[in-house]
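Input: a single structure, listed below in structure tokens.
Certain chains of the assembly are absent from this excerpt, and the rest are unmoved.
Chain naming follows the written order as A and B, and within any one chain the residues start at number 1.
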Amino acid sequence: MPDARRADPTPFIHPVRIYWEDTDAGGVVFYANYLKFFERARTEWLRARGWEQEKLRQEAGVMFVVVQTAVRYRQPARLDDQLDITVALRHAAPASLHFMQQALRQGTLVAEGDIKIGCVDATTFRPRRIPAELLQETTT
Amino acid sequence: MPDARRADPTPFIHPVRIYWEDTDAGGVVFYANYLKFFERARTEWLRARGWEQEKLRQEAGVMFVVVQTAVRYRQPARLDDQLDITVALRHAAPASLHFMQQALRQGTLVAEGDIKIGCVDATTFRPRRIPAELLQETTT
């Protein structure tokens, strides 16, 4: 399936506004919160393809879990900033997805992440194949 | 100034989507997070009136701080839910604002809050009058 290995040509963009809850006493966005922003964007990317995670759990009995995250923090972001969070699928395997994500403020790179997701049984937490229909939609 | 004491006739609405970060092991939204949702909505309410909090700090040297919060949790909200967060100014005093806020899911009340905000000097944290221009805009 060579298609499953093709990178996403046009990254999906999800806007995130910075509120007090996102900042820390350094006056900037608390770095751990970029993982939240990246996840919100992946959730919307999935929803745009017709999949909600709660339904995925109920109907297919599977969940996506985050297996590995690597984030580089390039520039501080601040209160009231509007960030564009990108989602690009870099690689899709039968039971995992690998995303490249960026947080951009008016085109300037603020943070970038490399996120690996696994598909697991919602009850046992054991690896499970990503539903074929979903995999097809996410990689075309 | 009797106008300053009139309730806001039409509540402002800010939509909030529920993500994994908002939930807890009970399977529902972690109750402390409604304070975040209420604040996001107040921030957008203020922005819709032309005021950003960062500018307020830099230009007028003041900050809004939360003085008191009372929240009643009526119904659990869950992953993927879309909530409408309302903002209604109940009372405006020279150095404080009192808001009534609700979190609604398709018209059903999920949580409601009674939030008191004070205006303080951004450096000393001492009470300061709300800039007249802002007070006027927020109460008309």
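The rule is simple: contacts are C-beta pairs under 8 Å (C-beta built on N, C-alpha and C of every residue); 3 or more make two chains touch, one makes a residue touch a chain.
Everything numeric in this text was worked out from a predicted model, so none of it was measured.
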Open item on the list: Counting all identical protein chains, and not just the 2 shown, how many does the complete complex contain?
Closed with: 4
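Quick note on the criterion: only the chains that are shown with their structure count from here on.
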- [ ] Measure off the straight-line distance from the CA centroid of chain A to the CA centroid of chain B, and report it in whole Å.
- [x] 29
Open item on the list: Under the stated contact criterion, what part of chain A meets chain B in this complex?
Closed with: 17, 19-21, 36, 39-40, 43, 47, 52-55, 78-80
